[in-house]
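Only a single protein chain was left out; the remaining protein chains are all shown in position.
Each chain carries a letter (A, B and C) given by its place in the written order, and its residues are counted from 1.
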Amino acid sequence: MMISPATSLASGAADAAAAVGAAPTWVLAIPFLPMLAVVLNTLCAVFGNKTKLPAWITVGCLAGSFVVTMLAYMALSGETNTVTAWHWFDLSWGDGVGQSMVANFGFYIDNLTLLWMMFVTGLATLIAIYASEYMEHDVGKGYTRFFVAFGLFVFSMLCLVMGDNLLMLYLGWEGVGLCSYLLIGYFYKKPEAVAAAKKAFIVNRIGDLGLAIGVMLTFVHFGTLEYEVLFNSAQLQGYISAVQEGRAGDVPLMAQLIAVFLMIGAFGKSAQFPLYVWLPDAMEGPTPVSALIHAATMVTAGLYLIARMLPVFLLSEWALPVVAWVGTITALLAATIGMAQFDIKRIMAYSTVSQLGYMFAGLAFLSSTGGVFHVVTHAFFKALLFLCCGAVMHGFAGQLDLRKLSGLWHMKGWRIVSIGMLIGCLNLAGVPFTAGYFSKDMILAEAFVTPGYGYSFLGWVLLLTAGMTAYYTFRVFFRVFTGPVQYEAGDEHHGSDDHSHEHEAGDAHGHDGHSHEDHHGHFHPHAPGMRINGVLATLSVLAILAAGLYFISPEKHGWIGDMLEESTAHNIYTADHSSAAMFVIDGDAHGAHGHDSHGHAGDHGDHAHGAHGSILGYDPHKVMYYISAVFGLTGILIAAWAHGPKGLVSGFIGGRVEAGKCRMDGVAAKLGPIPRWAENKWYVDEFYAFIFVTPLRVVSHIFHMIDKLLVDGLVNLFGYLPRMLGRGAQPGQSGVLHGYALSMAGGVGVILFIVAWVTL
Amino acid sequence: MMTTLAQSGFPEAMTTLTLYHYLFISAVMFTLGLIGFITRRNLIVMFLCTEMMFQASGIALVAFSRFYLEYTGQVFVIFVLTIAAAEAALALALVVLLFKRNETLDGSVWSLLKG
Amino acid sequence: MEAVISPIILYAMIVLGALGVLLSLPRARANFALPGFLIGATAGGVVLLALASKAVAEGGGGLPNLYFYLFGFVALASGLRMITHPKPVYSALYFIMTILATCGLFLILSAVFMAAALVIIYAGAILITYLFVIMLATQSPTEEMVEEQPVFDRVAREPVLATISGFLLLAMLSTMLAKGVPMLVTPSATNADEILAQFPHDIEKALRHRTTMGDEGGILPTETLARSVNEDGTPGEFVIDVANRTVLVQVDAEGGATRTVAWPEDLELGHVQAVGYELIKGHPGAIEIAGVILLMAMVGSVVLARKHMQIDEDAKRAQAQSLASREGASS
Partner (left out) sequence: MAERLAYLWPEITLFIATCVVMVIGLSPSAAVRKLCPLISGLSLAAAGIFAIGTTPTVAEGAQGLMPGMLPYAKAIIAVVGIMLVMLLAGTVDRGEEEELETGKRIFDAQRLTGGEFYAFFLFSLTGLMLTASADSLIWLFLALELTSLPTYVMVTISTARSKAKEAGIKYFFLGALGASIFLYGFSLLYGGTGAVNLVEIKNQIAIQLAGDGLNPITTAGLMLSIVGIGFKIAAVPMHYYTADVYQGAASPVSAMLAFVPKTAGFLALILLCAAIGWNSGETGHALPETIRLLLWVMAVLTMTLGNVLALLQTSMKRMLAYSSIAHSGYMLVGLIAGPGATFTESGISAIMFYLLTYGIMSTGAFAVIASLERAHAQRTQTGELAYDEADSIEAIRGLARTKPLLGWSLVICAFSLLGFPLTVGFFGKLPLFTAGVSAGETPLVVILGINSAIAAFYYLRLVAYPLFDEAGDEADGFVTTPIRTRTATGAIGAIAVLGMTVFAGPIIGLAHESVSPTLDSDTHTDDGIADEPKLEEPETIAGQ
């Protein structure tokens, strides 16, 4: 167990304050290169470009942005720097504190930001390359529109993570929401896509409202929106010391509410229970979008918000425990739903929701290293998984049903996709020595370490969920990629739009000699081309290499821990999470992890290890490696038994000979209606429809009646009075030249006469 | 010793009472133009009325110029004349165009757009 | 300060004048042009009379030239007739009369150049164009309806309201003018010499003329006005001392000796000279803008009045057919 030299909160913050420097202006290229792509692509749209130019513009700009980000990482890592592009808001209505609102269009670059910037720009570049091939069938139609929104998304996301104040964050937050909305509804002729876009928009609005209130409260209470000022403000420092000293009651309710509202915002954007319903539907968008926005980057904005504002979250006694519980519930619920789905993209969507739950739980267990590490690893392997699904969807004309696809591993040209999928699945299932394994372990271990309201119970739940995750992940893999070669084309094949394209594609890829036993005799799936394969290969390598991050600077528990040491996510929690850390305040060793805010300070006293939880009597950090491996492998084994192909391990496990039949069918039949309920997502949508939409309808009926009754009354007076005024004034607009001349001259005469009469 | 404009360009200074005489003429002329513009339906006469209103301000300008013993007001009148000529050219061309379309000089028949 | 005219007289006469104008406006049946005209004239006359009597009471200082009354009356009377005459040609002619009367007023105001310009530009050019257009746009009267005017010329629109709003404005204007005029600050005398100094050739001419006439203080034919020398050796401006009213004269054309000559006392600033000086010196930019406006107006009237080909019936039918076939083909 390593105990790192702990610093006090206050002095840590003071250090941060001292370290705030000015970043070089070339950093501005990072957000503005994507904006440049947007502008250029808009010009393409204006001039009716019907080539693939927009894709290359986007790739070029994003790659440039990524390169600059890497340069920035090399130059600025470990420091906190700000750079102001221009003064955005500079309102003041007095000289006092809180009487001026300063929000510059400026960027705040510390390690937390750099981390997000790197994987956002890096993944965006890769996915743009992927999309340039994936969206080929839309060249000349929506191609440019897609890349405009794509670039705008990256710009907004960078504003969100890089902004040096909450207003910038809010701007980026709304921006990514808008782009997500536009891209989900990309196929706007498909009613499902439009409905999904609308759903995402409305659900996100609830979260955004929370964020907006949170931001406003922050301003009202702290009188500033700038991180630099906020985190160094004596007021916040005072509250934090109050919490540390066990005077949590001294923190005013208002300050505590800020965290609660920000949390609602985070739940909306990061699809946490109960606001997660939009994310699975969002898969109606093009797959690159699902990979980038709805798996890797945008949905982690909520995590970023909590990590960034962690000092504020600590002020509230309730915020973090609520986050922990909600995260865990989300993880479990989504996993159960994922187990019963048949649409592979939806399974991935639910797994995203579930993994986001892990991350939230991780942050709430004060394992910001674990939470953020999981964000990064998840970004890589989930993007990989989605892109593999996308490749399948692309090749099989939109087919996503795992009952209708089988044996891709054995098909010509699909090997890279299969390997990519396998790597992604291994990561997601948490198989030992993958990146996903390490990051998940950190969270799980912390659940048992951290004292809190039923946190160890949550730990067990999360472990169980890990097993379920492994199961449904490999269910997909075994069903789709192994076993006999069988497939049915999806319905997109019949679309007249794509008809010519399909032929072209078939020609281009050659008529592979694979079997045609399916009834779509004329359908030739076309294997992904070089760009898709290249991206998949790159991502596979990256997903494997991500595990290595764990071994860089191990004394800080991996590279991520090293990075986070110099950020707001770290300020409140300086010690190493995987150890029985001490939180040293003014020379006193307190109970671990700053849980004073939860009112436990007194219990822990001076026993440095007193707070350290245990799992079955062992140190969680040690045994977690084994326990979670056991859970994960069990899940995989069950999946192999139920869905594995016949040939797998000489027939003992496995045994599926057809695409649509497996051993699980029998098991499911015995479970009664439960699998069906799970398949129907536990009827959450219907439940929402019942508890929200129905009462709304009733209320609206009532209001409608009242409205009808009072139609001539006061209610409509506001709209009625101006209308009557207008009716009165309308005869003046007689259309006759002389009438106008008369009215003008008369008006001038009367007005001037009255004015002169009154004042002279 | 110097020569002033009063001695050189203008015969003598003007009293305020005399100035008012001219201004009264100018104001009445302006009013007449305004009334004519409203009451007459013939487009050409309407435009003549605006010319008269320009003329009224011309009188006022020259009278003030005389009162202040300087030439700026008169220079202003030159530009007023220029604008009057330019407006007249355009107005007459427009009237001809409209007459070709509608065979009438009545301004109040153009009343399709209203509300 | 006291207003130049008693408000009671002013307002009463404005009401009376409004009545007069109202009566003289053309109407469908009855014609009250003459009584209306008389009432209007009375009202105007009373106002001017009141002003004149006040001027007389003050010692005649503010009493304008008698010509003022003549030209003023003609201007207003023909103005009134212009807006009331049912025939547009007559209206235009009455407007020319207004212009001419205004020229008279300008002459009294010693604005000689303005009077000339007004006659040339307005009465000469613009109004002739008006007459052309009126002729062009009025159907030639047939035998049986020689005197018949179109109804829109014979009947005034909204005479009552128009008169009320017009005279409301007049009441306000004349009151404020009456209040404001006595408060005006009498101008400080502008030095005419400074303007004159800008015309050295006039000065030289006057000085030479003096010598020709045999008077003292002129310059000899061999002499010229002296110029200063610029840094680069080129001749600079004439050396004219406005304050001391002297002019430096070069005795020898080759340079060398100079002498100072007094300002020619009889030299007067011409009106056109002064206006031109003010125009060029004070408002050169405005001249350019005016030029642009005139160019614009020329192009504009060409564009507006440009002859569009009228399509005869056959061509119309042919075109309709081709249009129909094209639409059929495209759909």
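Basically, contacts are C-beta pairs under 8 Å (C-beta built on N, C-alpha and C of every residue); 3 or more make two chains touch, one makes a residue touch a chain.
Predicted model, so just to flag it, every value in this text is computed and none were measured.
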Neighbouring displayed chains - absent chain, whole complex: A, B, C
Residue of C:L48, C:L109, C:V181 or C:L269 touching the missing chain in the full complex: C:V181
Option touching the unshown chain, where C:L10, C:M172, C:A192 or C:V247 are the choices: C:M172
Interface residues of subunit B (partner: the chain not displayed): 23, 30, 33-34, 37, 43, 46-47, 50, 53-54, 56-58, 60-61, 63-64, 67-68, 70, 72-73, 75-76, 79-80, 83, 86-87, 90-91, 94, 97-98, 101-102, 107, 110-115
Residues of subunit A (touch criterion as defined above) contacting the omitted chain: 42, 45-48, 86-93, 105, 171, 174, 188, 718-719, 722-723, 725-727, 729-730, 732-733, 735, 737, 739-741, 743-748, 750-752, 754-756, 758-760
Residues in subunit C touching the chain absent from view: 172-173, 175-177, 179-181, 183-185, 187, 194, 197-198, 237, 281, 283-286, 289-290, 292-293, 296-297, 299-300, 303-304, 306-311, 316, 319-320, 322-323, 327, 330
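Going forward, only the chains that are shown with their structure count from here on.
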Most contacted chain pair (by C-beta pair count): B-C
Interchain centroid distance [CA atoms averaged], subunit B/subunit C, Å: 7
Subunit B, residues touching no fewer than two other chains: 34, 38-39, 41, 108
For subunit C, residues contacting two or more additional chains: 157-158, 161-162, 165-166, 169
Partner subunit A, residues of subunit C touching it in the complex: 157-158, 161-162, 164-166, 168-169, 171-172, 175-176, 179
Sites on subunit B touched by subunit A in the complex: 34, 37-39, 41, 107-108, 110-115
Of subunit C, residues touching subunit B in the complex: 4-5, 17, 21, 25, 44, 47-48, 51, 54-55, 58, 61-64, 68, 72, 75-76, 79-80, 82-83, 88, 91-92, 95, 98-99, 102, 105-106, 109-111, 113-114, 117-118, 121-122, 125-126, 129-130, 133-134, 136-138, 150, 152-153, 155-159, 161-163, 165-167, 169-170, 173-174, 177-178, 181-182, 184, 186-187, 189-193, 196, 242, 245, 268-271, 274-275, 277-279, 282-283, 286, 290, 293-294, 296-298, 300-305, 308
